[in-house]
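Moving on, here comes subunit A:
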Amino acid sequence: GCTNTGTTAPSSGTAAATDAAQTAAPVTGPTCSLADYKGDKIDLTQATVGFSQSEKEDNPFRIAETQSITDEAAKVGVKKFIKTNAQSTLSKQISDINDLIAQGAQILIVAPLNSDGLEPALAAARAKNIPVITIDRKLNATACTDYVSFLGSNFVEQGKRAADQLIAGTGGTAKVAVLLGSSGNGVTTDRTSGFLDEIAAKGPNITVVAQQTGDFARDKGQSVTEQLLQSNPDITAIYAENDEMGLGAQAAIISAGKTPGKDIQIYSVDGTKNAVEQIVAGAYNGVIESNPRFGPLAFQTIQDFMDGTAVGQDVIIQDSEYDPSNAAAKVGSAF
Partner candidate 1 sequence: MTTLEPAAGPTTDRQAARERVAGLLQSYGAAIVLVILLVVGAVGFPTFATPGNFSNILTQSSFLLIVGAGMTFVILTGGIDLSVGSVFALGGVLAAYGSTFGLLGALVFPLVVCGAIGALQGFLIAHAGMAPFIVTLAGLLGVRGLVLATTDGGSTTPLITDPVVVALGQGEVLGIHWPVFIAVVVIVVGSVLLARTRGGQSIYAVGGSESASTLMGLPVARVKFTVYVVSGVCAGLAGALNAAYSSSGVPTVGVGLELNAISAVVIGGTLLVGGRGNLIGTVAGVLLLSVIQNLINQVGTLSSSVQAVVSGAFLAIVVIIQTVLSRTQRL
Partner candidate 2 sequence: MSDARTSGLEAPVLEARGVTKRFAGVTALSGVDLVLRAGESMALMGENGAGKSTLIKVLTGVHQPEEGQLLLAGSPATFARPLDAQKAGVSTIYQEVNLVPLMSVAQNIYLGREPRGRVGLIDFRRMYADARALLAEYGIQVDVRRPLRTLALGVQQMVALARAVSINANVVIMDEPTSSLEAREVETLFRVIGLLRERGIAIIYVSHRMDEIYRVCDTVTVLRDGRVVHVGSLGDLPRVELVSMMLGRSVEKVERGGVTAFRAANESDAPPVLVATDLSRKHQIDGISLSIRPGEVVGLGGLLGSGRSETLKGLSGVMQLDRGGVTIDGKNVRSGSVPAAIRAGIVMLPEDRKAEGIVPNLSVRDNIVLAALPKLSRAGFTSRRKQDAVVDVFIKRLHIKVSSPDQLVSELSGGNQQKVMIARWLAMTPKVLLLDEPTRGIDVGAKAEVQSLIDELAHEGLAIVLVSSEVEEVVEGSARVIVLRDGSIETELRGDQVDEGALLAALAGGAS
């Protein structure tokens, strides 16, 4: 078949049993074909596929992402699958990609650590006409020239949707503390600007009282929230840029003697099981999904590309969201 288009989310009833695959939005922008890219046709089952992961598989998102791609590579039956992990070091990712090329990778799937800075690696791939599919973080480079296409979520949109959830959940009046991701991370920047812009536009009675970094980590999210709750006892909602910090904030709220989900609402982005289960339990208010299961969509895109079909340069994932009304039903699709 071809890439899924159209439906917003898999029908919740059946998806609960299995992991939810990604759903792409219909392609509207420019496309890229094998001819455009001037690549060679490769039979996937005869190909060496390299995957360059950016960050350690030590959090649910990265684990699910790597797992999904590894599983799908096996399912598709690629001849050889090699993976590397840059451990959050940009220069290591460049050399990882070069290593993959040196080891004969004919197709590359890259989860970029950063939007900029991978140029030498891309150039090396380009020199050998190796198609590069980038996932989850968009590169500042020319699609269909430097790489084939980008598959991933719109992080700004995620921030915006979290703001919408928060506005709806609080009835439009709240004092919000924002737990930022790590500084200098593009995801942090996008999820922050999306959120703040939306609040400015649609939440006139919502004030952001603090923005502090929680480094995407649960313990940091917890301790920062504890501090903020003491200096600003009137905080009524928390927006955390990932679930881990949200869960840390939840622990802090409990230890401050307040009820998470009621006295202080919590919204976050990711869609991990731990967080969604808390919505089910009524102690968490909303989660915007950032679906990490890139495997099927990525290999489908590669297959299409090799078949000569023009694939979208930007394949944007339609992330679902969890709120008290659907969490119980959809918790099975959380990762």
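Assume contacts are C-beta pairs under 8 Å (C-beta built on N, C-alpha and C of every residue); 3 or more make two chains touch, one makes a residue touch a chain; residues count from 1.
How these were chosen: all candidates are chains of the complex that A comes from, given by their letters.
In this text, all values refer to a predicted model and were calculated from it rather than measured experimentally.
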Q. Since the rest of 1 or 2 are in the complex but keep clear of subunit A, which one touches it?
A. 1
**Q.** candidate 1 partner contacts - residues on subunit A that touch it in the complex
**A.** 53, 56-58, 66, 81-85, 87-92, 94-96, 98-104, 114-120, 123, 140, 182-186, 188-189
